[in-house]
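All protein chains but one are shown in place.
For clarity, chains are labelled A and B in written order, and residue numbers in each chain start from 1.
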Amino acid sequence: MSEKPLSGRYHRITGEVVSIPPQFPAPTAWAILFGISLLLVGLLIVSVAMVFIRGVGVWGNNIPVGWGFPISNYIWWLGIGHAGTLISAMLLLMQENWRNSLNRFAEAMTLFAVTCGGLYPIVHLGRPWYFYWMAPYPSTMGVWPQFRSPLTWDFFAVLTYLIVSVCFWYIGIVPDLAAARDRARKRRWQVFFGIFALGWRGSGRHWLRWRQAYVITAAIAVPLVVSVHSEISMLFAAGPIRGWNSTVFPPYFVLGAAFSGFAVVTMLAVMVRSLLKLKDLVTERHLDMLGRMVLATGLMTGFGYLAEVFTALYAGGYEYQTLTDRFTGPYWWSFWGAVVFNFVPIQFLWRRKVRVAAIPAFLISLSVAVGMWMERYMLLVSSLYRDWLESSAHLFHPTFWDWSLYLGFIGFFMAAFLLFVRFLPVISQFEIKEAIEEKAHG
Amino acid sequence: MSASDPFAWLEQRLPDLDLDRRDILKGFGATLALAGLDGCAREADETAMPFVNDPDGGPGAEKHYATAVELDGVGQPVIGICRDGRPVKLEGNPRHPASLGATDAFTQAALLGLYDPARSQAPLRQGAPATWGEVEGALFKLASGLEVSGGGGFHLLTGPVGSPTLLRQIAELRARWPGMRWHVHAPLAGSAPQAVLPLDKIEALVVLDADPLGPGPLQTIHARGWSARRRAYQAGHGDALLFAAEPVPTITGVAAGERLIARHGRIPALLAGLAGNRGQFDAREAVWLKAAGDALRAHEGAARIVLGAHHPPVLHAQAAAINAAIGAPEPLTFAPDNRDAESFSTLVSAMRSGEAEAVLVLDSNPAYTALPDLGFAQAFARVPLRLHAGLHADETAALAHWHLPLAHLLESWSDVRAADGSAGVVQPLVRPFLDVRSRHDVLALLAGDRRAARVLVQQSWSAADGDFRWQDALLRGLIEPSSLAGKEGDAPAPEGEGPTAQAAAGAADPSPNPLPQGERGPGGLDLVILPDPTVHDGQFAHNPWLQELPKPLTKLTWDNAIHIGPGLAARLGLENEQLAELSLGPSKITGPVWIAPGIADETALVHLGYGRRAGGEVGKGAGFDAYPLRSPAAPWRRNGANLTGLGGSHPLATTQPHTTMAGHDFVKLVDRAGEGVPKEPPKPSMYPPQKHEGLAWAMAIDLDLCIGCNACVTACDAENNIPMVGREQVAKGRAMHWLRVDHYADGPADDPQHVFQPVPCMHCENAPCEMGCPVNATVHSPDGLNLQVYNRCIGTRTCSAYCPYKVRRFNWLDYTRKDPPVVRAARNPEVTVRDRGVMEKCTYCIQRIEREKIDADAEGRPMGEVKTACQQVCPTQAIVFGNLADETSEVSRRKADPRDFTLLEEANTRPRTTYGARIRQGRKA
Partner (left out) sequence: MAKLEPAFLVAEFAEPEPMLEAARTLREEGWWVELHSPFPVKGMEQALGFTERTVPHAFLVGGVAGALAGFAIQVYANLAYPLDAGGRPLVAVPAFMLITFEVMVLVAVLSGIATMFVRNRLPRLHHPLFDAERFHLASDNRFFVSLLLEDRAEGEARAMLGRMGSASVSRVGGGLPE
């Protein structure tokens, strides 16, 4: 067992991670990206203002397609979010140490994605200023929420998920903030990190209690993720709408969520890696593992598609009608688009060379993100636009404001993430050290 | 918004980005002068006579007045319901034999016509505002001139005149000025039968290219009779056979048991075939002829052939011969007595020749509705003094020196003659809130008669018989025919013929002729021209309720179109909504194509009444003017038309893009009365069953009686303050009607089976919408109503997403707040006006249920019958509402009928609204 090299490595790691904020490696690239995202955030503000001033009628929604972009995007965003929790919590429990380089920004991604997702349903309300009526509080009217409604379930699920993710992410980052505090030279950085480090001093008993809390939270977070997206799938599955009312939905949605999530994590990993020059912390191995995850969850999602088709063929009647409608109806592009974007490019991930190559990995992940968006859109619109009575069938066409709001939220997500990489330790340096230590001592 | 400050309101209107509603609001924008009117300040006319049995006074109390409105000179008796001095609803007068409580869509919408912000508000002189004082001056000058000339050169032009008092006034004027001439302009003469068919007595009816059940002044009374016959048949008394042969689908054709799609040119052959003559018939025609002919013979004395009034007399003679041979029940000629009126064309020639020195156009709009070939405008321009009196400053007003704003019938004293020939007094529901005069006032002014219209009306009746009971007439809204002076209503004559009918048609101008040979251009298309089912001849073009009312067979709103069948569309390579040019000889029009099933091949259908050029913004933007396509020789059917596709397209707003059932049986059919639909045992449910005790509200809709006339939809609009949203919103799929009438044309596109199906909220017992709502905004009431709590709704739209029937409607934008005060005044104060962002839907007229509850409590009696607005107005009594818990109630009886079925039973939501299967044949076993 060599001694000096280890502690030297620790020092280097600390340096690499916590020195990012004070001496940011790529200020120009960051500034450009941040500028773009700010523009999009501006678009978001305008779009939301438009909706609040004019009403949700500025979108393409109609009867029968009362839900349009907002709900399908809501599902898409939350799905993306789930990968963060899965990576940090599930892999932590499974002692997969390669997660340590990823979990911090994966969790950050979760926070921002869930925020976007969580805001969508509120913006989408006809009278958003009353959104809190979904919460059980003793109102003067004496009326309570309707707890049998999948929306109420969602309200609780998303809220819980957001709070738990924040806690998990924050207690995870505290020791690194302490490290950053101790390295900081400039006063303002010392104060900034000092406050958020809460006076963490790496004391043994603190570590032990911290470990207990962290692991148990992780253990709870895994079923939480599953429950959250299962509930979101209930939003569809609980309704008597053909193409929705199916028991395959919960697992189908959860897997799709992980699929899209891992894809986005891959994209962020590639970005962080090149932008912050962290190639030796976020190594090829990490890209490799991510690629495998994307491939695996992708194949499972593909199985979900087959299960759907089988159900429809087996059930016949309306279900079959919807199926054929999805294949050849006016929204055929969203179905076949989902199939192609989701399942064709990932086949390249069978080869390690592709998995570890930054650009291909990024592009494949991008196509998955697009494909999963199409899937959510297809599931919602192609079922709703023509559900039972032929007479009430009517097409849905998104408007400019549908798209602008969506782009705006993407901008919001990017901006938040860029701020995170700019000002906070993007990688859990202490967990990496711990892993190295354990490796060193068998 | 302070109603007294128009500018504050204007400022509110200006920043409005709401393009979607602009086509309506622009019209309403013209009403600043009305901004001072908040609708609540007006009181009833002190001499009007409310029902004696109306709920006793107090603020908010209802007052019911028996009165009437007019359509094409035919009285439509109504009960006007007023609250706080505001007319808020019209209902058919149940005591009137011509309506028995029902009305058509036009009558329902007349209420909005009263409040129409586009109505002209003060006299115009050369288009500039003037005062009635100046008008009186002008009229005095004219009158004094006429005293000298004995009326020479003075021409009075009216529409068909039914009002006995108006007739009396005209007669008096002519007695005073023998030289004056009176002309009647009836643009729609010949489009509808001129006599009331005793449909309740006719067990076998054969309709050739006519639409007795269709929209028009006789729809209500005809539908009444037809449904009486139909219900008798259902009960096992006699048959109710209806055969139709027609080039384009009509309401009558849809109701027919056997509908034959026949080009217009085939009608003479078919008629001959019915007469028994041999002829060349294809298989379909032969089958139909056989069936129809047998039916006629089998029901001698109770069978009749009805031939479209536009057909030439020679054909009518043949039809009459057959009818005589089979002893057909004779129709009752209701026609208003315009016998001694001259035709419109004589007026035009008089004007052209320069003989006409002064023309007063009274409540008619020839500049828009006259046949183009007559060249009314040019001729009119040569008249030295041109006066126009009408509700709107319309196309004719624009050509006149003077425009005199007329009072709406609902705010004036008058009298009418209803379809059954009986006369009724028209009493104002409210004092005129504009500076307007009634039609009687205008003629009285001309005659220098200073008496009030009420006196004039009263006089003509007390003159008619000494012991005339005025108050009684006011209360009952009906003057017994026995108490009539004139009996001209009773002379029976086959429709479309006979002097009376000719006269009724305003000297049948243009007179129906056989198609000139010249028009039989080979390869040319047959052109069918009809009055529009919702805006009629164009007089309702400014009425949003009717503009947004889906047309029965296409569900189009806000536009007319060039309708062709799929076959022709394929041959010409035309697509839906593609712009096309329809030309016939010199005249051509451009409009969007609408491909509809059930239209004869090589036939195009256009509707009149659109493309208005003046009179209000609401109508201006809508559709194209089809009048130019008419010719004096053949105003309704023409040959040799050419249809050529153009580049662009014009998006049409339909509320039902899909018209097939795609293999489902949303509408079930049985072969004959007594036969039932196959019943499945109720599916298992995970939820406790709903109790049917005490009160359990439910509705039954008999699809065998529904003729899709849309009266219910309009009644619902009026009763429930349904907002009109405009073309763009409808096109987006955001029409707000709580009650829609689905139309399906199932089967082969060249000969489909048409059916109608009114779809209100089903009030499911296991309602998915209620399960979906996160905030308890839609819940179930103990008496079985699916409630919608507007002020609890946050607009998640889950309820709509989960509703298998998609009957819920959402306020996507602010559809109500920008309505001008005058339109707000028309609203029903009993019903909440929904705000932006909340869901709404049919409530089974809960306000009527509650009202009855309250009244019953107040009077300490058990709850009586409650009628929903749609049920109350339905001329065929297809809709029945009532208490399911009471086995004796009509609704329970309907649901016990073997024909009763549940829409989308597989959804297993246990709806309280169920349907009666339609019966294919009107024949007993």
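One rule holds in what follows: contacts are C-beta pairs under 8 Å (C-beta built on N, C-alpha and C of every residue); 3 or more make two chains touch, one makes a residue touch a chain.
Source: prediction; values computed, not measured.
Engineer: So which shown chains sit in contact with the chain we cannot see?
Structural biologist: Touch partners of the hidden chain, whole complex considered, are A, B.
Engineer: In the complete assembly, which of A:Val58, A:Val123 or A:Val164 touches the absent chain?
Structural biologist: The missing chain is touched by A:Val164.
Engineer: Going by the contact rule already stated, which one of A:Ile45, A:Ile195 or A:Leu313 would touch the omitted chain in the full complex?
Structural biologist: Checking each option in A:Ile45, A:Ile195 or A:Leu313, the one touching the absent chain turns out to be A:Ile195.
Engineer: Using the definition of touch stated at the top, determine which of A:Trp153, A:Phe249, A:Phe262 or A:Phe396 touches the missing chain.
Structural biologist: Counting the whole complex, the residue in contact with the absent chain is A:Trp153.
Engineer: For chain A, which residues lie in contact with the unshown chain of the complex?
Structural biologist: On the chain A side, contact with the omitted chain comes from 3, 7-8, 10-11, 14, 136, 142-148, 152-153, 156-157, 159-160, 163-164, 167-168, 171, 175, 178-179, 181-183, 194-195, 198-213, 216-217, 220, 223-224, 227, 231, 234, 430-431, 433-434, 437-438, 441.
Engineer: Given the full complex, what residues of chain B touch the hidden partner chain?
Structural biologist: 687-688, 690, 764-771, 773, 776, 779-782, 910
One rule holds in what follows: only the chains that are shown with their structure count from here on.
Engineer: Between chain A and chain B, what distance separates the C-alpha centroids? Give it in angstrom.
Structural biologist: 57
Engineer: Report the residues of chain B in contact with chain A in the complex, numbered from low to high.
Structural biologist: 17-18, 20, 656-662, 664, 666, 729, 732-734, 740, 742-744, 757, 759, 768, 770-776, 792-798, 800-802, 804-806, 808-814, 835-839, 903-904, 906-907, 909
Engineer: Across the complex, what residues on chain A touch chain B?
Structural biologist: 54-58, 60-67, 121, 124-128, 130-131, 133-134, 141, 143-146, 148-152, 155, 238-241, 317-318, 321, 384, 386-396
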